[in-house]
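Worksheet: the structure to be examined is printed underneath.
A single protein chain has been omitted; all remaining protein chains appear in their positions.
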């Protein structure tokens, strides 16, 4: 298992970690398997989306903030309930097909670490089996 | 790895691909493993839901259109930001347990390809490890 580190600089952000994930998969030295990208945090997540036009990420984050407002009469006293909810909506893990030692991704797909309660230092585990 | 093709006929749709996924799993010839169903697109997704009453799919698509409106002041110029957001909410991949060469599914469960920016010709990868 490989562990990546990600430092986020804003309250919400999507960080393209495709290259780091691909390198972690390469280091696992398994040609054909499944890779799990796993975020060990409860106020972050992982997703796949477009890597070409940065306005896509901007629209995703803005709309998620509308769907799950930062303040909405929450009871959790740490003030980050919205982040916990977004984490469950996007999910903490992603399973990729590994072929020839590389993750199979579509032309426009990138793997994004999703920060919902930053800025923070975060970890992402990658395992291939 | 097997690759299915799906042609969608509407802007949003959920297409039952359970039989094709089961056949792809059978062709992988692994009795007990894990199957990943992976959509290599950023404006589509994959999910599991009920296959008995077609109004369930209708309600899911209608409600998703309310949660993530087609137009909402998005910045991405292609006009399909809602599709990108829905893709991340539903997710691009699904992991199934394979037992005796077949996917383990509940009585009412079907695997659906989710089109959020159609009509288009789409691909779905299926790998068993």
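Points to keep in mind about this one:
A and B label the chains in the order they appear, each numbered from 1.
FYI, a contact is a pair of C-beta atoms (placed from the backbone, for glycine too) under 8 Å apart; a residue touches a chain by one contact, two chains touch by 3 or more.
Computed from a prediction, not measured in an experiment: that's the story for all the values here.
Touching the missing chain, out of A:6, A:22 or A:89, is residue A:89.
Only one residue from B:38, B:74, B:90 or B:116 touches the chain missing from this view: B:90. Residues touching the missing chain, restricted to chain B, are 32-34, 47-50, 53, 55-56, 58-60, 63-64, 66-67, 89-91, 94-97, 99, 104-109, 129 (touch as defined at the top).
Interface with the hidden chain, as seen from chain A, comprises residues 1, 34, 36, 38-42, 67-68, 72, 74-78, 81-82, 84-85, 87-89, 91-93, 95, 123, 125, 127, 129.
Here, only the chains that are shown with their structure count from here on.
Once the centre of each chain is set as its mean CA position, chain A and chain B turn out to be 20 Å apart.
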